[in-house]
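Note sheet for the following structure.
Here's a slice of the assembly, chains where they normally sit.
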Amino acid sequence: MKARVEISLRPGVLDPEAQTIERSLASLGFEGVEHVRRLKVIELDLAHQDRAAAEKAVEAMCERLLANPVIETYSISIDA
Amino acid sequence: MRAAVITFPGSNCDRDLAVAMERCFDKPVARIWHQDTDLPPLDLIGIPGGFSFGDYLRCGAIAARSPVMREVARQAARGVAVLGICNGFQVLTEAGLLPGALLRNAGLGFVCRTVAMQVATASSPFTGSFAADARIALPVAHHDGNYQIDEDGLKRLEDEDRVAFRYLENPNGSMAGIAGVLSEQRNVLGMMPHPERAIEPLLGGSDGLPLFRSLMGALA
Amino acid sequence: MTTPAITPEIVREHGLSEAEYQNILEILGREPNLVELGIFSVMWSEHCSYKSSRKHLSKLPTEAPWVVCGPGENAGVVDIGDGQVAIFKMESHNHPSFIEPYQGAATGVGGILRDVFTMGARPVALLNALRFGDPSHPKTRHLVAGVVSGIGGYGNCVGVPTVAGETTFHRAYNGNILVNAMCVGVAEADKVFYAAAAGVGNPVVYAGAKTGRDGIHGATMASAEFTEDSDAKRPTVQVGDPFTEKLLIEACLELMQKDCIVAIQDMGAAGLTSSSFEMASRGGTGIELELDRVPLREEGMVPYEVMLSESQERMLLVLKVGREDEARAVMEKWGLDFATIGHVTDTGRMVIRWHGEVAADLPIAPVSGASPVYDRPSVPTPPRLPIVGAAGSAPMDDRDALLVLLGCPDLASKRWIWEQYDHMVMGDTVQRPGGDAAVVRVHGTNKGLAVTSDCTPRYCEACPRTGGMQAVAEAWRNLIAVGAKPLAITNCLNFGNPERPEIMGQLVGAIDGMAAACRALDFPVVSGNVSLYNETEGRAVQPTPNIGGVGLIEDLGRMTGMAWQRPELALVLVGESNGWLGGSLYLREVMGREEGAPPQVDLPQERRNGDFVREVITARLVEACHDLSDGGLLVGLAEMCLASDMGASLDVPREATPSAWLFGEDQARYLLAVSPDALGDLRARARGRGVIARQVGTTGGRSLNVTGLVPISIDEMRARHEGWLPALMAGGH
């Protein structure tokens, strides 16, 4: 089974990297670009047979390692 | 010797490099801002270490697209020597002036220590004053120094004798222990170690001196 | 402005006591609105007002002929000759680092940097004092990893070398780690900037990053005791941007070269509130702010949030009239936000407008000056018994004891940490981490600044007064050991809940001891920080008054380090050895006992021995020097062998109890490596000063040979010493 985790910063948390990319695009002459946001995606293959179990496992991985709940939120999708 | 050092927002070894060059060349070194496009006549352009643009997006990526780098590319094509150290190496690969890419260190963490390495070729304006195969020790300080290149690219580098330095103790997982590479014309050098931090015994070593002496001999 | 009515519940949520709220009503003669209440709450928080400690801090000596500016400004300033000054300070970021170790530690570094460059200094060195919980506690590894990469991530990016620190572990910090950061900068003596808002009509300007909703109530959080539901406070974590900080450093230093700044202050804890109130208060002036002109990062922010935001990388400046364009040009060159947000008045009031309407109107003096001062009840820590000479039968011989000590959490090498810090950037690091004090050359000169951070919390817990004294003395000694003249200290006092008399007793005792040592050693306090309420569920940290010391080496040709270069040198032990085992690491790590009074600190002897050691180093009689502290003589000698990559022999005197002589932690001691040719001169000088200096061994070989013990090879010692922390972090413990 394949899982995909999308991790994004909680709203309001400063993202200096996105800001810098936005400014850099502007200085390269790209106009009208706004609200640059960055997300991280982690994809992985799972040995699980059961979709619900897989989802639970990935959720546990997010809580324990993949995401930093203090400043990030995540969403999981499972592809059987 | 007419030398210059570029400063990008976030560069932090620009002063160190300029100071080392001034000391070794005994000549003032011009300082260039990343938005300058009008460079004075130069023999050597230094692209310093540090965290240009915070290392955001990819190390060196944003700096590589800044106005001054177009001019650096033009000058390099004309044969002016370009020395990129640490972040400067990343900038040069991002700008396409050197092949390959620098990824996150294999151990993921930042590594600051003096490492043993070998001068892999003495035939370049940067390395002529080293004994061939000399073993030297230079400080490294980076978290993205893991040099990677495709197979063909690596073969070309080796065949054309363009690996300038090779780690004896690999601190970052670089392919074939590569610590520094030369351009096809051999007038552009990118290297992760910091020769400018090794120019006096008081700072813990002077194995970086021959690099500046080589440049002095080749260019002045 | 319509704001909700102030209920007792809202007052409580703001961390203000009933009495404090009554005081506010009296000051204002009316009810505060919510913005005003928020301002009072942060200004009167422990973090900003020092209400529990102020009375006692006044006992610390703060003057010496070389002190240019003591506590009260953003950082302390000392003269280092040739028209230059060193500017430095230490600060805590304990609670944020526990909640989010990477960002907490990173923003701690950012904050302390700003305190230093805001005064006109270029930051040249960073230090960090770290106290973690038990290494086997489930959270410890995660906290160590996060804190270290946060400190490195920030310091490396701004390009200021992190050159020294301290890292220890004890279960008392399981729920409340300590992360203290120190920054040292160098400035021209005639270009020091202060933070007193002056000149009616002068513009008040904002520079740096935009303001978001970061860390609102960070200052009150830093003053509140932790509970298990502290996780709920998470959104208040600030995120740092070292890239912007680097730009801000360069922009501010560039602007300072022009003649347009009247006053400048960073926005630290309590952000715009504390910076504006403190500037007006220092200048005895008033300020009017057009708050809607503050550059904002997020939509829909309200005055309350703008005043209390702790967004990082921001500065507040008072400029000379008519110089805004010049200043704006510099800030914009570096890509930073710039806005004129108000002006200086002579009203003694802070008037804050939001789109023309008054959002707050408060008198400056009572908010910042007349915050409450508490004389909290205290009980002294009960004394413990001395343990000298024999301490009962040991479970292992002294050889194994040495190996245990070299690999114990507090003494094991911290290389794994400092190799993640760029400790060489700026090209002036003359002594790297790993020695007694780090040394950075003053750029372009042949002078050096020696820097160190010290404290032994287990001594402070056993006897706060002796512990406070010892921390100052150890910092002094570490500076002497590299050949520096100790100049002054900064400090960060980390304690538990001051409302508990026994904690208050620790604080009072430690300050007393510090004051006595500072006086005896001519080593005044020029800046500092107090962090209280470091406890979780009623369990306090060990009392931890971290001391940051700065010294001057006038000629780097007369510096020493821990490493000797050749065999056949005499090892000379300076100071008296009585075999004091109380409170020692030997007792704790080898015998499993945390007991006994800490070693006595004899200040006159400390002074005499230190002055002697500095004299003989300066006279070039010494080839290597190390002060003796944790682990005593044998650990100190082993550390020197490791630094030198060479062995030595050590002769245990017949009359001594070996274990106590080898591992006792008697204070005021140094171990010197001296050429046989210089020995006579050195002995004569010792006699002249009334200092005990006796040869105890000789350098040479590949092992450490101690009377009566099987030789211990350098490799075996190194494996123990270097192995522990990497193994811990790899999950091997």
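As written, the chains take the letters A, B and C, and residue 1 is the first residue of each chain.
In the analysis below, a contact is a pair of C-beta atoms (placed from the backbone, for glycine too) under 8 Å apart; a residue touches a chain by one contact, two chains touch by 3 or more.
Computed from a predicted structure; not experimentally measured.
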| item | value |
| --- | --- |
| Copy-number formula (whole complex, one representative of each chain type shown) | A x2, B x1, C x1 |
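We adopt the following convention: only the chains that are shown with their structure count from here on.
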| item | value |
| --- | --- |
| Chain centre separation (subunit B, subunit C; CA means) in Å | 36 |
| Subunit C: positions in contact with at least two other chains | 241, 243-244, 335 |
| Sites on subunit A at which at least two other chains make contact | 16, 20 |
| Subunit B residues within the subunit A interface of the complex | 53-54, 56-57, 62, 65 |
| Residues of subunit C that touch subunit B when the two form their complex | 149, 152-153, 156-159, 241-244, 246-247, 334-335, 418-430, 432, 441, 556 |
| For the subunit B and subunit C complex, residues of the former touching the latter | 9-10, 12-13, 15-16, 19-20, 49-51, 53-56, 109-113, 139, 141, 143, 194, 196-197, 202-204 |
